[in-house]
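Below is one structure. I have some questions about it.
One protein chain omitted, others in place.
Each chain gets a letter, A, B and C, in the order it is written, and its residues are counted from 1.
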Amino acid sequence: MIVEMRRGASREEIDAVAERAKSLGLDVQMNLGTDKTVVAILGSNTGKLQTDIFGVLPGVESVTRIMKPYKLASREFHNADAVVKVNGVEIGGKRITVMAGPCAVESESQLSKSAEIVKAAGAKILRGGAFKPRTSPFSFQGLKKEGLELLRRVHREYGMPVISEVTDTQEVQEMSEYCDILQVGSRNMQNFVLLSAVGRAGCPVVLKRGFSCTVTEWLTAADYILAEGNNQVILCERGIRTFEDSTRFSLDISSIPVIKRASYLPLIVDPSHAAGHYALVPALAKAAIAAGADGLLIEVHPNPKEALVDGLQSLTPSDFGRLMRELKPIAEAVGRTI
Amino acid sequence: MIVEMRRGASREEIDAVAERAKSLGLDVQMNLGTDKTVVAILGSNTGKLQTDIFGVLPGVESVTRIMKPYKLASREFHNADAVVKVNGVEIGGKRITVMAGPCAVESESQLSKSAEIVKAAGAKILRGGAFKPRTSPFSFQGLKKEGLELLRRVHREYGMPVISEVTDTQEVQEMSEYCDILQVGSRNMQNFVLLSAVGRAGCPVVLKRGFSCTVTEWLTAADYILAEGNNQVILCERGIRTFEDSTRFSLDISSIPVIKRASYLPLIVDPSHAAGHYALVPALAKAAIAAGADGLLIEVHPNPKEALVDGLQSLTPSDFGRLMRELKPIAEAVGRTI
Amino acid sequence: MIVEMRRGASREEIDAVAERAKSLGLDVQMNLGTDKTVVAILGSNTGKLQTDIFGVLPGVESVTRIMKPYKLASREFHNADAVVKVNGVEIGGKRITVMAGPCAVESESQLSKSAEIVKAAGAKILRGGAFKPRTSPFSFQGLKKEGLELLRRVHREYGMPVISEVTDTQEVQEMSEYCDILQVGSRNMQNFVLLSAVGRAGCPVVLKRGFSCTVTEWLTAADYILAEGNNQVILCERGIRTFEDSTRFSLDISSIPVIKRASYLPLIVDPSHAAGHYALVPALAKAAIAAGADGLLIEVHPNPKEALVDGLQSLTPSDFGRLMRELKPIAEAVGRTI
Partner (left out) sequence: MIVEMRRGASREEIDAVAERAKSLGLDVQMNLGTDKTVVAILGSNTGKLQTDIFGVLPGVESVTRIMKPYKLASREFHNADAVVKVNGVEIGGKRITVMAGPCAVESESQLSKSAEIVKAAGAKILRGGAFKPRTSPFSFQGLKKEGLELLRRVHREYGMPVISEVTDTQEVQEMSEYCDILQVGSRNMQNFVLLSAVGRAGCPVVLKRGFSCTVTEWLTAADYILAEGNNQVILCERGIRTFEDSTRFSLDISSIPVIKRASYLPLIVDPSHAAGHYALVPALAKAAIAAGADGLLIEVHPNPKEALVDGLQSLTPSDFGRLMRELKPIAEAVGRTI
């Protein structure tokens, strides 16, 4: 941590900073400049300390953190890329993994048609929401328990692992019995009680990025799951909120190379929620693979016109089939398969 | 809802939009321009409909919502300003209500000193966190149950209602027995399961704005609580995330007059979390009152240098006392008392 | 334009809106709902009208624009993709065009080495700044006139067209004699006087996106150049400002498919300014090609450690060579060459 003193800070103020650091078992190095004094505070654990501890002392101008606040999710902690295995499907290996299906589970026939379509096109994992977090209480909230049972039935019929979103700590146990992967949605990325609960559940977790959270906050949220001993964490970029209004969110394509340098966890991309419009999904999916993503999470609906939720961003079966064929040479161009 | 057709959309495409609307019991008005056709879809419930239902149809360029998606929180629903009463203290009336206290409950002596200080200076409600949502799992997470008991004890001793943050549905019942007001934090504004749960708990709720949520999303989140029959909802502006990095968040001062036009719910402001630095808190508190806020939620600590959480944004007892005196003439200038 | 009246707006207020529209030669269609009245205002020119004209009338709740404010840059105006030709090099055709070179022209040897390197690797156009807009007046401001002369000399020696940034209307004439393409930088995207001046200059223009401008504002800015009769406009996405701080800007990858739908103008991407760090540039460059960009603008320096400006985001000669080889199969995967 670097503490910059105000111009004209007194010797007593500078010493008080040093003493506070020493009282916490930290080392101190003074940089007495002609204009300003800068105090470097050193130790292996400064990433855990609040900068406020020093910022609040008299004569301090600013405090800058050097160590990142996350630890378990860091590549410094675990250098080799992790591969998460789900019923024989790998996420994070050489093969790009595509998870696809409808936004919401609506009926057995809808889900089973979806599974057939996405499996035939090459997707390995089926997505479908049973508990739907909706911005308005008057919107369709999902089939809940019935949706979970449909997911399990279709899982058995098609032999595809399923992923579904968990929205409350009280559902974690039950959902982990019905689903192969639990998804923590964007709006819950900093629901820390839920993160700990899915950590304890011990099953694979897709952690979607909060739509207004930095990469650093995202990796620190992953630490909550990892801290419970669950290392089957898959990150999912899904767009951030910006001023641009021609798309629902702005896919942060740069987060792919940034995460690949900072962390060892697998990273997939959801182009559907980022774009908000089916016509933009293929370009974003291709960009994600070219930039180094390990997989995709795509909304596909047998008949988007009749979808209860997010029909506009769902691909039709034929559009999804075409996209999967178009992704193949791009995956190969970056040394991977799909 | 206004559906703009693409230039050159066919008569069949235009008719399909109209038929979809009629099948939902809505009225349709065609505006056949020379360049473009625009279809107006009318009905009292279009605020609840997803725009996707039309956006997904062939030949549609864009869909614009005219009705707001929120309903119960709207001034159109309930014209007169609401006043929430908590143990004899009113929020939303002529008097500005100040809630103050430490970010986290740390000990009986810390909490009780805090209550003494803020009560003497004119605050009517004591704040203090027992369950602390922290970005890192390695940071202090609050005293939890012990913190709740300290809040109740100090409540009795000083006769001040207390407010504390609830972070999980499983805590709602217990917390509503210990606290007079439940606070839903910024990171949980779209934790819809929690919103419904505090709605059912039936006690007053402070709903903080999600730091990246629009005013419209905030009022729609309030609908979740109101839909359970709980109309004791107090909104709290606490800053939004922007590119500016000289403050922790950017206080959206404009949300005050915007909310006052759009909703009848009382609105308070938290200048402490917005600023992130004690030196900026007084200016923001004054601005909030001048702009029409009904109250303030301010962090005060008997000794910020020793605070376990957010010391840098906490006011000292003397700074808080001075601020309360300085707020008085501003409240009077806008026709209120404090 | 859609004018939503306030609930309870009077008949007089509604009529006043209609009369204002008719006085401007526009058609009006009334949608008298049970709750609200919505007035649709129709005509071929409503994209040019300010929404304020109606917003200011009594009883009006909001005004929504349906027509886009840009016209000349719209695909509705000109359906076929434009191809800009510069000394035999095409931008916007089947071949991906790469423009590369140093951020700033520093010396003859630096520029000439740069040209040699980027030409050998397959770039077709040489970039180099002579007038450098810098955030601080105390930073290196470019070689100015001397830089222009070096650009011309190196142009002749290597037979590569050159692009350089113009920062003031008084430089436009002279720069258009020295350079093959004029670049309008991000900070000048809404310097409308400059846009008109480069429009009148008649030479090809690269219009970089303002780092906080929407796609709609960007295309409307292009209208300024096109309105002068200069249709050799090339758009350049270079990242937008968001809250994310791990990159200098956030490359808005979605703008590529959005622009391709909305406009017929060629679009290139500058991954260097978006990333701000050389290690992230290759992933972004690949993503841009996969998403459908027509070209790239990349910073390359013979020795980034000695660069006077933006060394951190410049590729070394060997990194640039490797990137060009890696881009080849991606270009082919999307049906293009490079």
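One rule holds for everything that comes next: contacts are C-beta pairs under 8 Å (C-beta built on N, C-alpha and C of every residue); 3 or more make two chains touch, one makes a residue touch a chain.
These numbers were taken from a predicted model, which means no experiment stands behind them.
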item: Chains shown that the absent chain touches, full complex; value: A, B, C
item: Residue among B:87, B:247 or B:303 that touches the chain left out of view; value: B:247
item: Options C:37, C:74 or C:191, residue touching the unrepresented chain; value: C:191
item: Touching residue (missing chain; options B:83, B:120 or B:334); value: B:334
item: Touching residues (missing chain, whole complex) on subunit A; value: 2, 4, 7, 27, 29, 31, 33-36, 38, 40, 42-44, 62, 64, 66-67, 76, 241-243, 245
item: Chain not shown, touching residues in subunit C; value: 48, 50-53, 55-57, 69-71, 133-139, 167-170, 187-188, 190-194, 196, 211-212, 217, 220-221, 223-224, 227, 241, 277-278, 304-305, 307, 309-314
item: Those residues of subunit B which, in the complete complex, touch the missing chain; value: 212, 214-216, 240, 242-247, 250-258, 260-262, 274-275, 279-280, 282-284, 286-292, 326, 329-330, 332-334
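The rule is short, and it goes like this: only the chains that are shown with their structure count from here on.
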item: Interface residue identity across copies subunit A, subunit B - same or different by half; value: same
item: Mean-CA-position distance for subunit C and subunit B (Å); value: 38
item: Centre distance in Å when subunit A and subunit C are each reduced to the mean of their C-alpha atoms; value: 31
item: Approximate Å spacing (C-alpha centroids) for the pair subunit A, subunit B; value: 26
item: For subunit B, residues contacting two or more additional chains; value: 241
